[in-house]
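Removed from the display is one protein chain of the complex; every other protein chain stays in position.
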Amino acid sequence: MCRFVAYSGPDIPLENIVILPQHSLLNQSQHAAEAKLAVNGDGFGMAWYSDQERPGLYRDVLPAWSDRNLVDLCRMINSRLFLAHVRASTFGETSRSNCHPFACGRWSFMHNGQIGDFARVRRRLEASLNDEHYASRRGSTDSELLFLLLLTNGLDHSPYEAVVRTIRQIEEIQGEISQPNRLTASFCDGQVLYAFRYSSDRHSPSLYFGQGLDHGGKVIASEPLDRGTGTWEPIADRSFFTLAGGAATTQALPF
Amino acid sequence: MCRFVAYSGPDIPLENIVILPQHSLLNQSQHAAEAKLAVNGDGFGMAWYSDQERPGLYRDVLPAWSDRNLVDLCRMINSRLFLAHVRASTFGETSRSNCHPFACGRWSFMHNGQIGDFARVRRRLEASLNDEHYASRRGSTDSELLFLLLLTNGLDHSPYEAVVRTIRQIEEIQGEISQPNRLTASFCDGQVLYAFRYSSDRHSPSLYFGQGLDHGGKVIASEPLDRGTGTWEPIADRSFFTLAGGAATTQALPF
Amino acid sequence: MCRFVAYSGPDIPLENIVILPQHSLLNQSQHAAEAKLAVNGDGFGMAWYSDQERPGLYRDVLPAWSDRNLVDLCRMINSRLFLAHVRASTFGETSRSNCHPFACGRWSFMHNGQIGDFARVRRRLEASLNDEHYASRRGSTDSELLFLLLLTNGLDHSPYEAVVRTIRQIEEIQGEISQPNRLTASFCDGQVLYAFRYSSDRHSPSLYFGQGLDHGGKVIASEPLDRGTGTWEPIADRSFFTLAGGAATTQALPF
Partner (left out) sequence: MCRFVAYSGPDIPLENIVILPQHSLLNQSQHAAEAKLAVNGDGFGMAWYSDQERPGLYRDVLPAWSDRNLVDLCRMINSRLFLAHVRASTFGETSRSNCHPFACGRWSFMHNGQIGDFARVRRRLEASLNDEHYASRRGSTDSELLFLLLLTNGLDHSPYEAVVRTIRQIEEIQGEISQPNRLTASFCDGQVLYAFRYSSDRHSPSLYFGQGLDHGGKVIASEPLDRGTGTWEPIADRSFFTLAGGAATTQALPF
């Protein structure tokens, strides 16, 4: 299990979301309230967009709370669109290659959850990747693989379709499972912020849409960043969420 | 706050104490039960003795639970006498120089607690060091400084006297304090295992003496490593503890 | 390119080979004399055997010369059989999962060189792994993959045959290559030390067999560890080397 946050809105210092709120992502790294594990100390990362196509990527294996660099980077870097993630590992060692977000071209991606029975199905899932995205596999996590499957399944053309196809593909390859699929993810192409929650047992990790932050931006977050300041609505399980040009839309996933 | 354990007895793999028990030090790094903070993820370390005078020292800034090397080292290294520590930082960055144990010649040392008003008194305490131990200062913690003060105050000649002198010296230099002194420490010269608890407010961090472990050794630990297997007795606040040749003695500290 | 050393003989501190000789592996990490790159600073590692079947494994991403732990571990740990490696990366990030040696069960393995056109053939080579060893893939290097191919091809039954089969398999899958294969590797099952050199262009990385070290052991090393003290013979390209019970044998590879 992990915790994450994604922001879209006017240019702000990353610290306004990642560090400063009462229940910021940094706070959630030690005191997560709605996760199985309160501690998310197995690395962290962030991806942020400027006027270049490719996002910047900063990831490290230290706990977020131990990294002095993180505090300074979040104070100095401004962005209109960024993702940040703190990790509690289920599969895969604590290495930078296994830290979220993952990036590929203009896309960045982060995940909270698990592909059920991953050890059993990993090989067949990797075999489903197209050559281009097979070649860019760096680590050993189910999360990086989920991202590469989405890319293989047409993330560039239709994010919604790619998500539906990827979940179908995973469940076909799995057949009967002894562990549930619990997939809560957020991703971005540099313009639009996407997210989805899907679980085979209706227990996908928590996800909220937050508005009314004092800096005018909007946020998708594992947990509300504060109490009272913003308005926080849960995003439903088995739904697909889009935040484009400040407008949020939610579609049910067809499962 | 931190958690630690020290072992003296027959040669055993370090994992028998550090990794394998139900409430091992590794377990305490995420689930400490008797500390202000349950998580001790700001680095870790261990010092162990073989037939050389100087102990081996292994320290890193990762949380103990993230370090695959630690598991293998504890499986492969046997020792009759060792100290291990997981850190939750109060003063000083997460750097190897600030991780415990500290070592100097044949001595190793680890600490759990704080020198009250440390920022205010640091300079005068450092000025109390003799030249030799001033020169070996590497980090910026109160813990390393406490060790160097003990060495300056005659740890080689009388550990008990060095502890008494050092606490007196600290409190003289402090005068009135706004934060309590809470000092729970353990240290070793390669033969005898020492520990003490002292606090100005009778709230020094917990410390236990454990016997009857199945491998016959004896242990000083922040928290009992198991329930039922061994016999665990609290070591009293304001006392000085010695474990020499398998025999434990406790002396009151004269405060 | 990388540099490595493997030792078999009486129990000695690892430092006698890794740290202390005039041109020790630590020295080679900054001043390699027979490699394309003088600096091997992209991580390091060692595997050593005691009376357990599985070797101990210690790897880190720092340069060997920056790691204080390495010096202490090599001073404290004794072994009759060990491998050590310093890395200069060609494929794969600097992560612990990409550092050598790799270990699987009783086997440890390290490599110096490259599989030609690796990006082009990686997928088909990984598809050649059996399920067991596919599942244990952790990083993204050609070196780890070479080890897993050897295991798939019967390393447990006949190391010589496994090497021949694996080289044939790689070259069949490659077809025509634009980069040469240069494979200099050493591996161990806890009893016997093996090594081979193979290159498609007769330029495999250097490898020597060293005897007459003052502690009586024997060594396979990328470069002689000293001048004068021992006797160092080059191991020929396209040959397979075995050191068992103190006796060295060399077989030509059938290419």
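For clarity, chains are labelled A, B and C in written order, and residue numbers in each chain start from 1.
Definition applied: contacts are C-beta pairs under 8 Å (C-beta built on N, C-alpha and C of every residue); 3 or more make two chains touch, one makes a residue touch a chain.
The structure presented is a predicted model; accordingly, all values stated were derived computationally and were not measured.
Asks: Have a look at A:E34, A:D60 or A:E171 and name the one touching the chain we're not showing.
Replies: The missing chain is touched by A:D60.
Asks: So one chain is hidden, and I want to know which residue out of C:L20, C:V39, C:I177 or C:A248 touches that hidden chain in the complete assembly.
Replies: Missing-chain contact among the listed residues: C:V39.
Asks: From the list B:R138, B:R168 or B:R227, which touches the chain that is not on show?
Replies: Going through B:R138, B:R168 or B:R227 one by one, B:R138 is the residue touching the chain not shown.
Asks: Taking the entire complex into account, which one of C:Q22, C:Q52, C:S66 or C:N130 touches the absent chain?
Replies: Only one listed residue reaches the unshown chain, and that is C:S66.
Asks: Given the full complex, what residues of chain C touch the hidden partner chain?
Replies: Chain C touches the missing chain through residues 30, 38-39, 41-43, 61-63, 65-66, 68, 93-94.
Asks: Residues of chain B in contact with the chain that isn't shown?
Replies: Residue positions of chain B that touch the missing chain: 92-93, 95-97, 119, 122-123, 127, 131, 134-135, 137-140.
Asks: For chain A, which residues reach the chain that was dropped from this view?
Replies: 48, 50, 52, 56-60, 68-69, 72-73, 75-77, 96
The rule is simple: only the chains that are shown with their structure count from here on.
Asks: If you average the Cα atoms of chain A and of chain C to get two centres, how far apart are those centres in Å?
Replies: About 38 Å separates the centre of chain A from that of chain C.
Asks: Residues of chain B that contact two or more other chains, please.
Replies: Each of 68 in chain B touches at least two other chains.
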